[in-house]
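One structure is given below, represented as structure tokens, and several questions about it will come after.
Every protein chain except one is present and positioned as in the full complex.
Our next item is chain A:
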């Protein structure tokens, strides 16, 4: 992951639920309480980079500032839906960088089951993506709903498969012209 990787930056800006473990004076505007204090135990959606920093930083006392929750895109409900049929889930609506978010989350917590589910999902959807990319009618056939639900890395995959198929077709067409 490079420093200037736009996708990495966008991944980090996705929101995760964070629960404050301390009272913070003057931060109440985050929850809509203007000028008030942030109460201990209140839950706020923070970008991943901020939440991670707050959760991992060990301040003067031993407890960390916030505790990270699971992002809404990776709740057990979503994982169960992915287990049932990966093809029907609209990943883009859950999180535009779904897999990167999952990978970042797995760096923080070990979760064997989530790795399994995500890998299986990625593979199953990749075959459908390949079929769509080679579809001569383009992506406007019956798979249009599926194509709308692709996350960012899947879109790149689709583009790669589509471009290489197009390059071969182009070469064959050029051959005929000569």
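The rule is simple: a contact is a pair of C-beta atoms (placed from the backbone, for glycine too) under 8 Å apart; a residue touches a chain by one contact, two chains touch by 3 or more; residues count from 1.
Simple rule for what comes next: contacts and distances are computed from a predicted model.
**Q** Any idea which of "DNA replication complex GINS protein PSF2", "Chloride channel, nucleotide-sensitive, 1A", "Probable prefoldin subunit 6" or "28S ribosomal protein S18a, mitochondrial" UniProt assigns to the chain that's been left out?
**A** When "DNA replication complex GINS protein PSF2", "Chloride channel, nucleotide-sensitive, 1A", "Probable prefoldin subunit 6" or "28S ribosomal protein S18a, mitochondrial" are compared with UniProt, the left-out chain turns out to be "DNA replication complex GINS protein PSF2".
**Q** Consider the whole complex, including the chain that is not shown, and state which of A:40, A:123 or A:148 touches that chain.
**A** A:123
**Q** Given the full complex, what residues of chain A touch the hidden partner chain?
**A** 99-100, 102-103, 106-107, 110, 112, 115, 118-119, 122-124, 126-127, 130-131, 133-134, 153, 156-157, 160-161, 163-165, 167-168, 170-172, 174-176, 178
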